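Removed from the display is one protein chain of the complex; every other protein chain stays in position.
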Amino acid sequence: MKVTYFAKTRELIGRDSDSFDLPADIRSINDVIEYLSAMDEPYKNALANPEALRFALDNEMAKGDASIQNISELAIFPPVTGG
Amino acid sequence: MKVTYFAKTRELIGRDSDSFDLPADIRSINDVIEYLSAMDEPYKNALANPEALRFALDNEMAKGDASIQNISELAIFPPVTGG
Amino acid sequence: MMRHIAVQITPFDAGQELRKFEGNRLGAVASFSGIVRSENDIIALSIEHHPIMTYMALEKLCTLAEQRYKLLGVTIIHRYGTLKLGEPIIFVAAASAHRKEAMAAIIAIMDRLKTDVPLWKKEIFADGTSRWIEQKQSDVDRSSAW
Partner (left out) sequence: MMRHIAVQITPFDAGQELRKFEGNRLGAVASFSGIVRSENDIIALSIEHHPIMTYMALEKLCTLAEQRYKLLGVTIIHRYGTLKLGEPIIFVAAASAHRKEAMAAIIAIMDRLKTDVPLWKKEIFADGTSRWIEQKQSDVDRSSAW
């Protein structure tokens, strides 16, 4: 699965996107966040407070408990501040 | 005193303005309206419903009972419809 | 504080008026344009104004709006004379640090303008006849809310 990062999340992780072969037991967005947080320091920092993050699955907004089955792209970003 | 007319009031009276030497007992705007209404048909028609008219004394909005003492110009017009 | 008030027979360029607010670090600019629309099968509107009181009333409206909404700039242009379908009648713009104030100012100015400024509209029809527009009670109610 492709994982993309935006704004502060992108800067903290230091990358625009990653491509992961996720283990079979990673089923929801929350599972992905937990999985990434266990990788290294930048991911841990960037994803430390999932309540303050927003997610999209294949360009549609989604909650943390949404299933990632048949999803090709997860986007992770902070609450928006446009306008 | 100069009396000016605007919009529908002007069209009904058929003139932009008049200049009158008013009798001493004409003291308020209402007195002027009554005086003019007694003149001829166009004035009577145009001023038939003073409740539906608006007045200004020397370019300041005024109520019908306002005194015309020391006033040089009375404007008579319908409720406004700009914008 | 930028203030621009005009009551004019000539057309105006709303875009050019809006551009005057740019580059001023104002934050928020709201605007409203009123355009002659094809209601009641009219072909034009004829707009009459009081040459002195109209300008004075617009000045008063601007002062009220500037104070209440902390405006950094305000523009009101109202045309008179005969305006065909599609022609702009009025342009109002307000600049403030924040969008809420700029937008509220535009709404308040338009609402008050409908009852406080000596302008009158007449509908002109294709057959040469015409009819003065009557003031709407809804406009009076909306204006008195400010």
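Labels A, B and C are assigned to the chains in the order they are written; within every chain, residues are numbered from 1.
Everything that follows uses one rule, which is that a residue touches a chain if its C-beta (ideal position, glycine included) is under 8 Å from a C-beta of that chain, and two chains touch if they have at least 3 such contacts.
Small disclaimer: the values here were computed from a predicted structure and weren't measured.
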Visible partners of the omitted chain are A, C
Touch list for chain C against the chain that is not drawn: 13-19, 21-39, 85-88, 97, 99, 102-103, 106-107, 110
In the full complex, which bits of chain A touch the chain not displayed? Write them out. 6-8, 10-11, 54, 56, 59, 75, 77-83
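Simple rule for what comes next: only the chains that are shown with their structure count from here on.
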Between chain B and chain C, what is the gap in Å from one C-alpha centre to the other? 27
Between chain A and chain B, what is the gap in Å from one C-alpha centre to the other? 74
Separation of mean Cα positions, chain C and chain A [Å, integer]: 49
Two or more partner chains touched - positions in chain C: none
Can you tell me which residues of chain A touch two or more of the remaining chains? none
